[in-house]
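Quick one: the structure is below, questions incoming.
Only a single protein chain was left out; the remaining protein chains are all shown in position.
Right after this comes subunit A.
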Amino acid sequence: MGSVSLHNINKSFKAVDVIHDVALEIEDGEFCVLIGPSGSGKSTLLRIIAGLEEVTTGTVSINGKDVTELPPKQRDIAMVFQTYALYPQMTVAENMGFALKLAGMPKAQIAEKVRQTARMLELEPLLERLPKALSGGQRQRVSMGRAIVRDPSVFLFDEPLSNLDAKLRVQVRGEIADLHRRLGTTSIYVTHDQVEAMTLGQKIVVLRDGRVEQAGPPLTLYNDPINTFVASFLGTPSINLIEACVEMRGGEAAARLPDGALLPLGSGHDCREGQAILYGIRPEHVGIVAGGQEGGITATIHAVENTGSDMVILSDAQGFRVSAAFKEQRPLEPGQTVTLIPDHSKVRVFDAGSGKRIRRHENS
């Protein structure tokens, strides 16, 4: 097992800077998820850790050892790829044992290790098959088996579930989580799917344009985002960010929304009278009552999305849109007028210009 440290990593492809001064500590045995939109540099960062991409400046350390200049095979890592990357002409057993064969391990020992790993992943009946005779889920399990059999210090996963259908994705996600629990190997996992990030990660690193926006445990990022990017990237449906203006009422700040509604922000926010802010409230923290009512946002239901287990209401207020989500089934219809009542204790306030979070004072 091993820890991974990235110090001031910069990466440029010719004139284009793709990674900017990334510093990251991943603890021994931790499951770290790198998440971000396309082009955020998450896959490049993973490839830098793997040694498949050279850094422009900075250092990569695995288990305290500087591996920046070492090739992938000397980094004690194993990688699971998006397209599985199984050698098509080799059987499952040959694919799994290939790295061990290249490392010069005796045949009998390779066979034993492959068998053990195959048993763990329930791949034993498939050992003599070629990859083309396997389903997508089986191929991904073989790909994981190929990584596990090497018993590396660090597992690297590059969007391993992207090519699977929705149902299989949930199943393999569970298998990856289970494997991490059993093996306890440090894992770094790249995805753009925030559900995967939230369910698998012990630490989530949100990247944008090659920079780390925020890193921390999933719920910390969800509940305590440092800016609008992190707030809106995590959570489905996305957080409501409503343009508003601060009004001070007897020492307490309140947000004046475009429709004229005045919603309290509570005391202690570091904001001033007239400041332009974004009033952030997650859909599940928005209550809903039928008809117009004081103290809330009056809106007309635009659409109702009912998944059976969840209900999402998309509604139009005057000049902005608000979504609300709840578990119980309610008789709501498009066109109906409702009042949306945010849970004031869950409101997150952001500066409208910079998008940065405006926090409450510690003592308030």
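Keep in mind that, in the parts below, a residue touches a chain if its C-beta (ideal position, glycine included) is under 8 Å from a C-beta of that chain, and two chains touch if they have at least 3 such contacts; residues count from 1.
Please note the rule applied: contacts and distances are computed from a predicted model.
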Protein that the absent chain corresponds to, by UniProt name, given "Beta-ketoacyl synthase", "Lactate utilization protein A", "Sugar ABC transporter permease" or "Sarcosine oxidase subunit gamma": "Sugar ABC transporter permease"
Hey, which of A:Gly29, A:Gly58, A:Pro72 or A:Gly137 is the one touching the hidden chain? A:Pro72
Residues in subunit A touching the chain absent from view: 47, 50-52, 71-73, 77-79, 81-83, 85-90, 98-99, 102-103, 130, 146
